[in-house]
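Please read the structure below before turning to the comments.
In this view, the complex is presented without one of its protein chains, the others remaining in place.
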Amino acid sequence: MKRQLTINTDPIDEAALVPQRVMSSGMGAAVYFTGVVRGMEESEEIQGIEYEAFQKMVDHQFNLLFDEMEKRWPLESVRLVHRLGWVKVNEPSLWVEIIAPHRGEAFAACRWLIDEMKRVVPIWKKPVSEEGNTPIKEA
Amino acid sequence: MKRQLTINTDPIDEAALVPQRVMSSGMGAAVYFTGVVRGMEESEEIQGIEYEAFQKMVDHQFNLLFDEMEKRWPLESVRLVHRLGWVKVNEPSLWVEIIAPHRGEAFAACRWLIDEMKRVVPIWKKPVSEEGNTPIKEA
Amino acid sequence: MRVSVHFYSYFKELTGCAETAETLPEGSTINDLLKLLIARFPKLGAMQNSTLIAVGVEYQGRSYVLKEGEEVSLFPPVQGG
Partner (left out) sequence: MRVSVHFYSYFKELTGCAETAETLPEGSTINDLLKLLIARFPKLGAMQNSTLIAVGVEYQGRSYVLKEGEEVSLFPPVQGG
């Protein structure tokens, strides 16, 4: 399974990522997901989210997840982009693409990867409200 | 729920479709599916698939499915493109986009729509082998 | 009464045509129509259990009572995507 992991502060350029897809002739399904910063967090309006990561561990934990995906499903490739730093409302923070022979495994693997990411990959978010404060009580 | 349905013989241009996305600030998830013609059908090599549709009924049946999606999930929009006529191996025949507040409903709706489409929408495929024959015994 | 009948996918090859018409007594059902069609196109007989039937753009069951001028479509299981 090919892996491509991009974790940095650059804006996510989906229009560039989609045409970079490589798919061999045995593959029939591409499932991709874009996660976008919503304008509300816990019923309070926000301007954006500040993403922080423990980068070295992020890379390692994603690779453990990719190892597991490789065992579970016959996937051709996974590409994952997570933006860090300041991401404004309506901009994407996460982009994932899974290529597989059939849609069943592509959907299953994509959902599983995002669910597991939110369980084990050390990235945190701090929503920032209109006033520049953090509206969510985090402690 | 906004609906956009495109059923014709034009090649599917994902790089153009993705940036046309409209997403309001309450929405956090966009799920995409691209179905691509595989090089093998029933263990025989093929060159492509010829898609035939009962077009008037296709439109109606898709709209019934969209009605049902609207009842089941709080979706902002669905866009679906199905190509008809001759589609070569490695080219997309189907593209679906679902916009929703959260990934759970976006993934569920996208899978459901494709599963139901394959049950009720009158589109048929005829795989064409290297020799220009139809390798699958369809009767 | 008269109904038009349309065939899709490989049903066109089984019958040798894309479209035909049948004349039936008032009150006839899709089931009655199917019997007439199988008599004319015997290859449709083997397909009976997997044949999907629409009147206009809606699926209908075998007991549907046909009306003058309706368009009936017969086709095998669909397989888009």
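Letters A, B and C mark the chains in the order given here, with residues in each chain numbered from 1 onward.
By our rule, contacts are C-beta pairs under 8 Å (C-beta built on N, C-alpha and C of every residue); 3 or more make two chains touch, one makes a residue touch a chain.
Since this is a predicted model, take the numbers as computed values, not measurements.
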| item | value |
| --- | --- |
| Neighbouring displayed chains - absent chain, whole complex | A |
| Subunit A residues touching the omitted chain (full complex) | 35, 51-54, 56-57, 59-61, 82, 93-94, 114, 117-126, 138-139 |
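Definition applied: only the chains that are shown with their structure count from here on.
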| item | value |
| --- | --- |
| Inter-centroid spacing, subunit C versus subunit B (mean Cα positions, whole Å) | 27 |
| Distance between the centres, which are taken as Cα means, of subunit C and subunit A, whole angstrom | 49 |
| Computed distance of Cα centres, subunit B from subunit A, in Å | 24 |
| Multi-partner residues of subunit B (each touching 2 or more other chains) | 35, 114 |
| Contacts with 2+ other chains: residues of subunit C | 81 |
